[in-house]
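Sharing a structure with you now.
Selected chains only, in their assembly positions.
Per-chain numbering from 1; labels A and B assigned in written order.
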Amino acid sequence: MRNRLKIFSGTAHPSLAKDICDYLDLPLSKLQSQKFSNDNTFIKIEENVRQCDCFVVQSSCPPVNDGLIELFIIMDALMRASARSITVVMPYFAYSRSDKKDQPRIAITAKLMANLLQTAGASRVITMDLHAEQIQGFFDIPVDQLQAAPVHGAYFKEIGLKDVVAVAPDAGSAKRTRLFAHQLRVPLAILDKRRGDNDDTSEVLHLIGDVDGKNAIIYDDEISTGGSMLNVMEALQANGARKIYGAVTHGILCGNAVEGFRDSSIEALVLTDTVPIPEEKRISKIRVLSVARLFGEAIRRINDGTSISALFTL
Amino acid sequence: MRNRLKIFSGTAHPSLAKDICDYLDLPLSKLQSQKFSNDNTFIKIEENVRQCDCFVVQSSCPPVNDGLIELFIIMDALMRASARSITVVMPYFAYSRSDKKDQPRIAITAKLMANLLQTAGASRVITMDLHAEQIQGFFDIPVDQLQAAPVHGAYFKEIGLKDVVAVAPDAGSAKRTRLFAHQLRVPLAILDKRRGDNDDTSEVLHLIGDVDGKNAIIYDDEISTGGSMLNVMEALQANGARKIYGAVTHGILCGNAVEGFRDSSIEALVLTDTVPIPEEKRISKIRVLSVARLFGEAIRRINDGTSISALFTL
């Protein structure tokens, strides 16, 4: 069976693809990806895939749109080369936060991406911690959504953190953080943005819940510039929190994010490697937990026809 | 133009359809709906619809599945009778809460409904207060989602309620209630279900935020048996809340819901008529605000090609 399972990587996150292959004890299959002088992406699959179950690892990290089009082209090449199935392995799902029409005349880009992936030939998607669970419903093909929470949970158990409160950085994150808090058996607090009294545009953070004297873990699915997490830290300290941690799945870390955390009083920002985090960003305050084992195991179970949900139930 | 616009009603909520027609000063178009002795639904459209823009009003109230199949059959009859477009007017959207896979091997039934509606011939959907905004993305056709919040807000402004706190009945409702609180410019509190200390199965309600001495409005999108809202009321009273109101869009009110509220200390439960609320349920503590004007105006604007979002921006 193994010789019918092939794993490819786009240029977005090759090291994760490599780690997944290592877990599965499979070689990474070869493809050529380049740009012509007119900026057109060119893909050539470099081994026979006829009747193979192909997995393409491509996370959605900058340059985001280049990565997406590259992925679509890889899929078209695999389809035309007679692959039996094409599974998109996208640990950080593209345009995950553009999942609703909360303003007039905007797109629901995450749904558009689901449609484009299906048009390009996807038979299945494996991803992790979607910004909203409803995004699974944007697809008419099976989606296996893995969870980073057990990985994060194991970390905090290991460092022996006590007297903990889980903090949702805004009301929209309350439900996600509620599940994390359940897992750790700790209480929940929520930061709430309110408009100032005399001013419509400025917003101030109000804490709902109690963090006084506690170790706080700010929990979120994605961090980019880190600006709002730093604001949350400030509010937590003003309300008496002891040590403050961040636990985040997708660590985009753009702009001055790394500098911001280095200079902050955060104890540790605990990320996963769903997107690449280069050496220079791996400062001592930033811990990166690997999810390659989880993705590798999911691929193994898909191939064997055994249950993936059993991975996440105790 | 007016003679090309036709409004039909299934058997789910004819009085709302009638009110919408009254707002638009149009007659309700005629169809025959019956069940054969073998329990098969039969539909006959009783007027010419060739090249007409047809709107079918059908809310998702018990018997839910009968209403859905009836709607699909009406749409098939309209399509085969050469209607130019078919707009589904479903104020309370079917299976709105089955919008994600939060357990293994369950359906995402709201997405399934979106697919079935499109297969049956829907060109567009008008609805109100979806359980999750992402459900709009389940469709590949335009969806106009109306909001009841301005109607609720106007009510509480009119009765002159002061010193208010908006209460989310659980973490998953935090974001929705946050928007409502923003609109009223009041603070937010959240009820959080936690597992008991020694026991995995029992859950207790913890209040996050401050309600002491305040008038509380519990805000939600849907109420069925009312059980959890009564629990929330209890927790609010235990935390010193003064008067307690409920503000809910879709008032299913099944089981002993009405008795429960009649016997409770709730000041008022303020619902809308997105689903039918019969006379016997309209006890003095239950106020029903009409959304017919909003739906009628949306239909008018769709017909005229003017903006619907402008209805909801101040």
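The rule is simple: contacts are C-beta pairs under 8 Å (C-beta built on N, C-alpha and C of every residue); 3 or more make two chains touch, one makes a residue touch a chain.
It should be emphasised that the depicted structure is a prediction, and the values quoted were computed from it without experimental measurement.
Whole-complex tally (this structure file, single sequence, 2 chains shown): 6 copies.
In this text, only the chains that are shown with their structure count from here on.
Averaging C-alpha coordinates per chain places the centre of subunit A 33 Å away from that of subunit B.
Of all residues in subunit B, those touching subunit A in their complex are 99-102, 104-105, 108, 110-111, 115, 132-138, 140, 145, 168, 170-172, 174-175, 177-178, 182, 185, 187-190, 192, 194-195, 206, 208-209, 307, 309, 313.
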